[in-house]
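Pasting a structure here, questions to come.
Shown here: the complex without one of its protein chains, the others still in place.
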Amino acid sequence: MSLNTFGHLFRFTTWGESHGPALGATVDGCPPGIKVDEAMLQHWLDKRRPGQNKNTTQRNEPDAVRILSGVFEGETTGTSIQLMIENTDQRSRDYGDIAETFRPGHADITYHQKYGLRDYRGGGRSSARETAARVAAGGIARAALDALVPGIEIKGYMTRMGEMTLDRTRFDWDAIDQNDFWLPDASAAPAWETYLQKIRKAQNSVGAVVEVVARGVPAGLGAPIYGKLDTDLAAAMMSINAVKGVEIGEGMAAAELMGTDNADEIFMGENGPEYSSNHAGGILGGISTGQDLVVRFAVKPTSSILTPRRSIRRDGTPIEVVTKGRHDPCVGIRAVPVGEAMMACVILDHLMLHRGQVGDGPRGKIG
Amino acid sequence: MSLNTFGHLFRFTTWGESHGPALGATVDGCPPGIKVDEAMLQHWLDKRRPGQNKNTTQRNEPDAVRILSGVFEGETTGTSIQLMIENTDQRSRDYGDIAETFRPGHADITYHQKYGLRDYRGGGRSSARETAARVAAGGIARAALDALVPGIEIKGYMTRMGEMTLDRTRFDWDAIDQNDFWLPDASAAPAWETYLQKIRKAQNSVGAVVEVVARGVPAGLGAPIYGKLDTDLAAAMMSINAVKGVEIGEGMAAAELMGTDNADEIFMGENGPEYSSNHAGGILGGISTGQDLVVRFAVKPTSSILTPRRSIRRDGTPIEVVTKGRHDPCVGIRAVPVGEAMMACVILDHLMLHRGQVGDGPRGKIG
Amino acid sequence: MSLNTFGHLFRFTTWGESHGPALGATVDGCPPGIKVDEAMLQHWLDKRRPGQNKNTTQRNEPDAVRILSGVFEGETTGTSIQLMIENTDQRSRDYGDIAETFRPGHADITYHQKYGLRDYRGGGRSSARETAARVAAGGIARAALDALVPGIEIKGYMTRMGEMTLDRTRFDWDAIDQNDFWLPDASAAPAWETYLQKIRKAQNSVGAVVEVVARGVPAGLGAPIYGKLDTDLAAAMMSINAVKGVEIGEGMAAAELMGTDNADEIFMGENGPEYSSNHAGGILGGISTGQDLVVRFAVKPTSSILTPRRSIRRDGTPIEVVTKGRHDPCVGIRAVPVGEAMMACVILDHLMLHRGQVGDGPRGKIG
Partner (left out) sequence: MSLNTFGHLFRFTTWGESHGPALGATVDGCPPGIKVDEAMLQHWLDKRRPGQNKNTTQRNEPDAVRILSGVFEGETTGTSIQLMIENTDQRSRDYGDIAETFRPGHADITYHQKYGLRDYRGGGRSSARETAARVAAGGIARAALDALVPGIEIKGYMTRMGEMTLDRTRFDWDAIDQNDFWLPDASAAPAWETYLQKIRKAQNSVGAVVEVVARGVPAGLGAPIYGKLDTDLAAAMMSINAVKGVEIGEGMAAAELMGTDNADEIFMGENGPEYSSNHAGGILGGISTGQDLVVRFAVKPTSSILTPRRSIRRDGTPIEVVTKGRHDPCVGIRAVPVGEAMMACVILDHLMLHRGQVGDGPRGKIG
């Protein structure tokens, strides 16, 4: 079985391979009457788009998204929305040599073992290009959230890349969109870039940690026990290519804490409960508290590197693999807008588990 | 909406509150013809059962499980299986005082905000007692796995508890079941116990990291893109009470690695592909490689402590909360069998996504 | 695979066999704050309960339902509700002789072919006793509908039983609950009873048509394309034991109509649109119009009859089957409350697809 659908009520099904004619997302369950156009979605796709600076792959895809259904005269109709992105820059010749070879760290071998065949071109279905479809779907989710719960802000940024770590004392929410690494500390970007270029020149790659924060999320979102908000966020982030770990709030470090330290004490503020801290990452019992939602995930170093690695061919014979083609030295950078998109989809989905698609009763007036 | 069901084809729905008459799991989609009895399930429930040693809560529940449906003459029939555990040791008086109070770190406040009412007795639905139902369902999954893929071994153990960490150079798979902390290093248990008792006497609690490993899982399990094996494992573990982080293989540490280090090189072994290492934790592209499946999760310190913490009442007035009642100083210990159970359920579920419930064609012969 | 769950957001999973210790329904997704108690559910179960008059089986089950979870201090909490009915009057000796035999018209042979084993006692899982669990779940749905959309009335009644047909010119909504056949024409009941007793004495059985009508359902319910209101109603009714056909509004007779006759013309009434007729059965494009919802289903004659029928044993040898035990000469009678229950569940489910579980935003106030 293949499970290409994400979400409970706000759902999207992605389709397409890295080097097929197109890829996209079929979005179902979006509330009606939401203003959406292709330019709004393109804004988010451009954040993820490759070939924009020397820190990402030089593959140059316009990633132009088309809305083929579900939007009429600028508004969602409440029916299924088809978002299509055509593939244009396909250098399949770069990949022909892996038809019979399994690249270490890639899904080549497991797709072969599971399905018996695979579209090997550029990783086919297992390529990170699939995440473009998520970003498009996330654009729909952001538009719906803006309309239904004004004031929610969702931003992702890097907190670690190999030896480089974010200095939280210099945290600046507004700086995030102003540097190539989505750093909340613009002054650190040059050092990160120098570090990454050194790794690229060494024909190597490096891992990263991405943190995604949502501000302004109302309390009460989450569907215990198996549709907890943190459960769905963990699934959302772990489903992103190359992700190996997911943390909520304190995350793995919670193991080192005492109960006295970990407790987020509660006070009564002007607009409701407030907390002395946010070790919980904005979630208690799987339900949002109204604090910032804080999710972090680790992205492993790009497996496609120019340094030879030992592997086998389909016939079992040994081979040294050098992955040519154009690859990101740190896929974590482009995972940032993907993490944001998944966060937006999860929040909207849980908002709809509250209010349904159209809210209470019939919507259209007559007479 | 409430989502109390876990799984795709092998599914269980848990029900019940900490201090209601009973709790349990409705298991659906189990293959037919699997030998199951209550004693087999009880074996796993006893691993999780409280009141067994001074490192866990003194609440003493027999946690006796009854099979009410779906099993006939000792074999599963392929229809829904009802597993019921009656609650016996309910000291509700211990909890009456929290009817109007929100305990820091607990779901009291979010359940109130979401639902407008809650069964406050012992945390009601948000109590970790719900995990007993998971362990019972996991017992069914283990029985099915033993029958369908002989040789799969699933074990969980602690790798960290506050300042205590596992010495992996002394790792002993067989020692795991021989000490109160499920440590793969029996010699370390006394020190861990001394440490934990000190914390308990200090009226405090501590967090932990639990690692669950599955050996003998065949290659090819996993349903990309949104039903990846690691995606479902992340959701499974994050849905456990108090879990704040989940890692697969290298986990968060992957962010610190170079691509050259992270690559698990592939060789041809006698029985198929082998790998030089297992940074991937047994999963590539969301599909199992045949290596050990390695999942880790962090459990926050028990929020119920005797040290006073500031909070508010339902009416918004401030209060100092001291959580009486009987609580584990480290819930991570009892999370071990729960993690094992979730691992078993996820593996069986994905096995069934391959082979379906009854395999190819009709099963019963006639004539 | 086994699929024992019905519904999208308001879901119930039934479990249990005819002669096991108990059966029941695990209800998930019910809105919180709904007043529910066992007496309310028992009222509906008693409508379906056997052994009440000489037109139904003499098997005498109290069918007493217990609420084991999800209800606290008389109100639903929004978490999973376990409804359990213990089996008391189990004369398994009546059924021992069918362990090796396949009864014509029963699921004995197909369960054997599919699963390779079956609980043969009283039909096991395929027994119509499973419908008691549906009626209990329907009681929860009715309580929620009463609270969320006051004024919805749901009634089922027979329109045909063999040669007997309802005279619609004498239709009386209030008479339905006042005769053993749920006839909207009490004066007809004696003739129907005479007819049925003649069939019973002839060691035979007869089929029936049941019509279920819901009044006061708001316009706008239904989730096109594959969760249309009529689609879900068709699935709901066809899933009831022995049902062979389902009709909405005009039903199969629509094939004989001209477009000019079939059109329900639209007028503007005081409270919104009104229609000149209801050929559509209250549904257009899979969405409710606000007219009466009208669903009909045909129930085949009871397969368990005292007249010998030819069949085979498990070993393929021929046998003449005479089904002893206590059976309804017309199962259609007791299908009436089951159809009502399914209607109630479908309407509530679609109401929640509109409004979600808790409506817009957090529900519990603080301070």
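Letters A, B and C mark the chains in the order given here, with residues in each chain numbered from 1 onward.
The working rule: a contact is a pair of C-beta atoms (placed from the backbone, for glycine too) under 8 Å apart; a residue touches a chain by one contact, two chains touch by 3 or more.
Keep in mind that this is a model prediction, so the values were computed, not measured.
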Full-complex touch with the removed chain, picking from C:Thr77, C:Asn179 or C:Thr289, is C:Thr289
Touch with the missing chain holds, among C:Ala175, C:Ala298 or C:Ile333, for C:Ala298
Per the touch rule stated above, chain B touches the missing chain via residues 9, 79, 218-220, 223-224, 268, 272-273, 352-364, 366-367
Chain A positions in touch with the non-displayed chain are 1-5, 9, 11, 13-17, 20-24, 26, 28-30, 32-33, 66, 68-70, 72-73, 75, 77-82, 84, 109, 112-119, 124-125, 312, 314-316, 352, 356-358, 362-367
Note that chain C touches the chain not displayed via residues 1-6, 8-9, 14, 102, 104-107, 109-111, 113-114, 125-126, 130, 160-163, 199, 204-209, 219-228, 230-235, 237-239, 241, 244-268, 273, 276, 279-281, 283-290, 296, 298-303, 305, 307, 309-312, 316-318, 332, 353-354
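Here, only the chains that are shown with their structure count from here on.
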Interface of copies chain A and chain B: same or different residues on the two sides (over or under half shared)? same
Chain centres computed over CA atoms; the one at greatest distance from chain A is chain C
Here the gap between chain B and chain C, centre to centre from mean Cα coordinates and rounded to Å, is 38
Expressed in whole Å, how far the mean CA point of chain A lies from that of chain C is 45
Expressed in whole Å, how far the mean CA point of chain A lies from that of chain B is 27
Each of the following residues of chain B touches two or more other chains, namely 1-5, 9, 14, 109, 113-114, 125, 312, 316
